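With one protein chain withheld, the remaining protein chains of the complex are depicted in position.
Let's turn to chain A:
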Amino acid sequence: MTMAGGNEVNLNECKRIVPLNTWVLISNFKLAYTLLRRPDGSFNRHLAEFLDRKVPSNSFPLDGVFSFDHLDSTTNLLTRIYLPAPLDPSRHGTVDLTEPLSTTEIVPVLIFFHGGSFTHSSANSAIYDTFCRRLVTICGVVVVSVDYRRSPEHRYPCAYDDGWNALKWVKSRIWLRSGKDSSVYVYLAGDSSGGNIAHNVAVRATNEGVKVLGNILLHPMFGGVERTQSEKRLDGKYFVTVQDRDWYWRAYLPEGEDRDHPACNPFGPRGQSLEGVNFPKSLVVVAGLDLVQDWQLAYVDGLKKTGHDVNLLYLKQATIGFYFLPNNDHFHCLMDELKKFVHSIEECSQSKSSPILLSL
């Protein structure tokens, strides 16, 4: 833990950088999460569930979006699906699961993996439910949010397996199809650990010939044994500490493993090369005040080096969790880029690796 004196300076600066209610929100999470993590690596799951703010789905549209939960009884996987409200009010409250989303337009389907460092939150957590609804209305997508199994109760590779099952399920739904060719236009997306899951599910999809149109990684959770510059420089300064990152990796990775395990460090010494494979294009969003950024930037480099299409959105003054509240420019910038990314399907060739740098 950082020293009291050092804390004071940092807290003040951190408070200046984000709106006050954002600061309160994320600091509250930080506090609660600290209570829940035990030094021996176990996790106070009961208290976590008690503290988590959850919201129900709604089959009647609210603010242009409706949602429902789906349970796959063979895999016991729960997902929450978010759809734009039908224009015709007489169709409110009904879902025609035998019809595609559209026979003329393409409607991208985002499979979303919520964050929480593999340990926290659920698909029905208020912060993520709200975020998914915003994705529907702002970016014009359908969202399938996956309630994957969490650590430490369920370690690697459970989350990835759940992600893979979700992908297969989504791909096989008639009612998620769109476009003239009637297929499911899938993107994988996630923040923090969800971004890590998205990457790994994409790798498996590539290996098994399942088509994914793109990956959206929102300050994805990666790491490694080495301590990078950003980790040293930003440790404890903007809500996150290296110590807590370590805890979550210990909770997720198989016991006895270190952070160079490929799940944590995909392009590290034990990583799998993606050379010559048909990996989907990626949009990687990095928050400039996130201590994990060096690993995220290394990830971007790793993709570029093997010739894959990757757009980097670097938000210099953003902290983690900037996208939970729409009260800042980073949020709007993210939504704009995301929207462009998923609707660019008709454009034939994207220029490879066109990084977008934004200083805010």
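Throughout what follows, contacts are C-beta pairs under 8 Å (C-beta built on N, C-alpha and C of every residue); 3 or more make two chains touch, one makes a residue touch a chain; residues count from 1.
Quick note on the criterion: contacts and distances are computed from a predicted model.
J.: Per UniProt, what's the omitted chain called: "Exportin-4", "Potassium voltage-gated channel subfamily F member 1", "Auxin-responsive protein" or "DELLA protein"?
T.: Checked against "Exportin-4", "Potassium voltage-gated channel subfamily F member 1", "Auxin-responsive protein" or "DELLA protein": the hidden chain maps to "DELLA protein".
J.: Looking at the whole complex, which of A:185, A:324 or A:341 touches the chain that is not displayed?
T.: Of the listed residues, the one touching the omitted chain is A:324.
J.: Pick from A:13, A:63 or A:246: which residue touches the chain that isn't shown?
T.: A:63
J.: Given that one chain is not shown, which residue among A:17, A:106 or A:138 touches it?
T.: Checking each option in A:17, A:106 or A:138, the one touching the absent chain turns out to be A:138.
J.: Which is it among A:180, A:227, A:316 or A:332 that touches the chain not included here?
T.: Here the residue in touch with the unshown chain is A:332.
J.: For chain A, which residues touch the unseen chain?
T.: These residues of chain A touch the chain that is not shown: 1-4, 7-8, 11, 15, 19-21, 23-25, 27-28, 30-32, 34-36, 38-39, 44, 46-47, 49-51, 53-60, 62-65, 67-74, 76, 78, 90, 92-99, 124, 126-127, 129-130, 133-134, 137-138, 173-175, 324-329, 332, 335.
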